[in-house]
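The complex appears here without one of its protein chains, the remainder shown in place.
Moving on, here comes subunit A:
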Amino acid sequence: MHGRLKVKTSEEQAEAKRLEREQKLKLYQSATQTVFQKRQAGELDESVLELTSQILGANPDFATLWNCRREVLQRLEAQKSPEELAALVKTELGFLESCLRVNPKSYGTWHHRCWLLGRLPEPNWARELELCARFLEVDERNFHCWDYRRFVAAQAAVPPAEELAFTDSLITRNFSNYSSWHYRSCLLPQLHPQPDSGPQGRLPEDVLLKELELVQNAFFTDPNDQSAWFYHRWLLGRADPQDALRCLHVSRDEACLTVSFSRPVLVGPRTETLLLMVDESPLAVEWRTPDGRNWPGHVWLCDLPATSLNDQLPHHTFRVIWTAGDAQKECVLLKGHQEGWCRDSATDEQLFRCELSVEKSTVLQSELESCKELQELEPENKWCLLTIILLMRALDPLLYEKETLQYFQTLKAVDPMRAAYLDDLRSKFLLENSLLKMEYAEVRVLHLGHKDLTVLCHLEQLLLVTHLDLSHNRLRALPPALAALRCLEVLQANDNAIESLDGVTNLPRLQELSLCNNRLQQRMVLQPLASCPRLVLLNLQGNPLCQAVGTSEYLAELLPLVNSILV
């Protein structure tokens, strides 16, 4: 039409674009080639800086080229005058900024900036903080930039209070910000150090309450936002338990000493991780795990020489020192006794409340109230349900057992994607409760039948158990950790879905094993049973392998000492 501008058609535009792209690609490839040639030839001069900046300017994620640049810069550092170097650094900082504008989440660029700032004699940290603030304004969840900010703040020794105020401002703008919450969890313990005796990494009550209010605002506003729930979990959590030796057990019969640790450890041969003192004299021993794999584990044991178990003496003392964990434990074997032990009680230590803190039960109680309030409004919110369960466990696992199980049922219904995880968690809690009940009853018999268990955990806590009933559950294996049950005499695991028996290995006192109605198919899986020297009764009825021809013969050969095998 009259008076209108003539404009290229879309085909013409596309063609122009294509030619432009082709041209770009050519330049990119030839520049890359030149850089690699120069690097190989050791020509690390300013021309490499120029070439790499052309490429990195377009694609800042080319990690090798950043390495090249570092090599060049390092070389130039030695050659240039301070003034020239300052100019070089200034250009480099500007270039890095332009790369960050191309990709604000480029690992290579942020890393290079860290490297560069770390080498400067007088870095301008204030400027770097300003840079971070600007990038976080554009995207408050850019964790690359958060990482860099933490680096800068540490280098510049920015007071934690200022950094905390910065996280405040970002959370105010958008609380769905994992980095910001996480940074708080780093800053608050710095701002409010606990007295030496107190648990490290925890907050004083007034601070804690303020944080809880903040985070409650977040999950009442949007209960589906995970970031706030994670922070909530941290707030209520307690510091990692101190390293400790939980249990020490000596058996005269087996001439064996067993140690249970608060966390999995690796005790290497001929290392000084563990020291054993028998009657106050050091004794060199070989440590191994009950299953014989010598992988990091909770339980380690060693054989004792006959001299240490002399029944003529009134008693022997055994002291184990854990050098790395700065912990030790002592137990006594009295004359005429088959065994001796020393154990931390799960009930006294409240071992199973470690998910959440117990110091502030009033705080926990009021948190439980608000979560229940929220749950009424949001009956299907999984985070709320899970938090309620955790709070109940922290408050009183036995008192809330029934309620907890109901919440688990609701939770599984609203979050079927995580059903298996929830089953395992539920199993863990039930096992913990049973363990507590056993200890209160002061027996060594543990009944875990009909509990719908899907997994066995805390087995290192069962070192002293003699009778274990696992029947009528949904277990699929007796895991290697079961080998820690050094005192186990009777094991019933009927009516499960057990396919493997890796944990029924090296159990020195096991006499009866009942595995009716499981899913044992291959004879091979029975192999570990041969390592249990006292096994006399084995019931395998109702397993697929019973149908196979020759099973009885195989068993007779594998387990010649077992007088009663039911198949």
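The definition used in the following text is that a residue touches a chain if its C-beta (ideal position, glycine included) is under 8 Å from a C-beta of that chain, and two chains touch if they have at least 3 such contacts; residues count from 1.
Following the convention adopted for this analysis, contacts and distances are computed from a predicted model.
*Asks:* Hey, which one's the missing chain according to UniProt: "Exoribonuclease phosphorolytic domain-containing protein", "Mitochondrial ribonuclease P catalytic subunit", "Rab proteins geranylgeranyltransferase component A" or "AP complex subunit beta"?
*Replies:* "Rab proteins geranylgeranyltransferase component A"
*Asks:* Touching the hidden chain in the complete assembly: which of A:Asn217, A:Thr307, A:Gln406 or A:Gln522 does that?
*Replies:* Touching the chain that is not displayed is residue A:Asn217.
*Asks:* Return the single residue from A:Asn174, A:Gln242 or A:Gln406 that touches the missing chain.
*Replies:* Missing-chain contact among the listed residues: A:Asn174.
*Asks:* Among A:Tyr28, A:Trp125 or A:Phe143, which residue is in touch with the absent chain?
*Replies:* A:Phe143
*Asks:* Touching residues of subunit A against the unshown chain: what are they?
*Replies:* For subunit A, the residues touching the absent chain are 1-8, 12-13, 138-143, 172-175, 216-218, 220-223, 370, 373-374, 377-378.
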